[in-house]
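Excluded from the complex is one protein chain; the other protein chains are retained at their positions.
Right, chain A next:
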Amino acid sequence: MTPTPSSTASTGSTHALFDDVVRSDSSLRRFLHGLPGVDQVGCEARAAGLGTRSIKTTAKAFAIDLAIRMVDLTTLEGQDTHGKVRALASKAMRPDPADPSCPATAAVCVYPDMVATAKQTLGTSGVNVAAVATAFPSGRAAMDIKLADTRDAVEAGADEIDMVIDRGAFLSGRYLDVFEEIAQVKEACGDAHLKVIFETGELQTYDNVRRASWLAMMAGGHFIKTSTGKVQPAATLPVTLIMLEAVRDFREQTGQMVGVKPAGGIKTTKDAIKYLVMVNEIAGPDWLDPDWFRFGASTLLNDLLMQRTKMTTGRYSGPDYFTLD
């Protein structure tokens, strides 16, 4: 399987490239299991090594602003209220009310029933609304319910849909089921962008992460996302590294770019900068853009703002000066 790269590739042509692969369960399995295995020790050492880079002064200021622009400000709690979503949306538009030069975040990420509220507050600010759909976070529901969930969110105005894959099907080797599921949800999304959540904490091996990445990209996902944030471990550097390698290789083969979104457990500016270094080194500078890399986070934003304030004022800031969530 060596498809020729095409600079004009669109979502439709991706399908065509992999027609042979996704024809049957066995051909898909042959392809996914034919992907090179991940060297676990090497991968973890490489991720740790990239985490030691020292990013200071102007580079750090650039990284902090970029990271703020990449945040999907998230609230996914049973106790969410319309008031909390409105507050979160206001924060996404003006993260630091004291400093107009502070950029807005990329999106707010909420449950489908909160999409309308978020959309109403965000208006035309340019901050997107992302909704988690398909029986998030477990993904354990019938297919028609998952599709209805997705359509509901899109009709309410969601710009992006974060779906979860059926890990049970994936782990028992029914890859074609997962593929069909992603493809159907994508169809239900219409114009909305689709992010595919693997829940890497449940996939057991790095090899599985690589397989899931290719599966989701072949099915037409616009973004591949590590975790729901509800399962530990959530996003880790080695897992994100494997996904970045996958999107890089996918572009080499198809000419098409896919975004990556680590989510859950990224709490400090230091962590965020480690991820950005990895994006630059593994996938390339093309991915250093909110259209192609996102952080799923809630507490991270406050730490970014505190570091940003430290850089502009020259003194350490404190959590008292930023909203709680």
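Some observations on this one:
Simple rule for what comes next: a contact is a pair of C-beta atoms (placed from the backbone, for glycine too) under 8 Å apart; a residue touches a chain by one contact, two chains touch by 3 or more; residues count from 1.
The rule we apply is simple: contacts and distances are computed from a predicted model.
Between the names "Aldehyde dehydrogenase family protein", "Glycosyltransferase family 4 protein", "Carbohydrate ABC transporter permease" or "Sugar kinase", the one given in UniProt for the chain missing from this structure view is "Aldehyde dehydrogenase family protein".
Touch with the chain omitted from the figure is made, among A:P100, A:P285 or A:G318, by A:G318. Taking the whole complex into account, chain A touches the unshown chain at residues 314-321.
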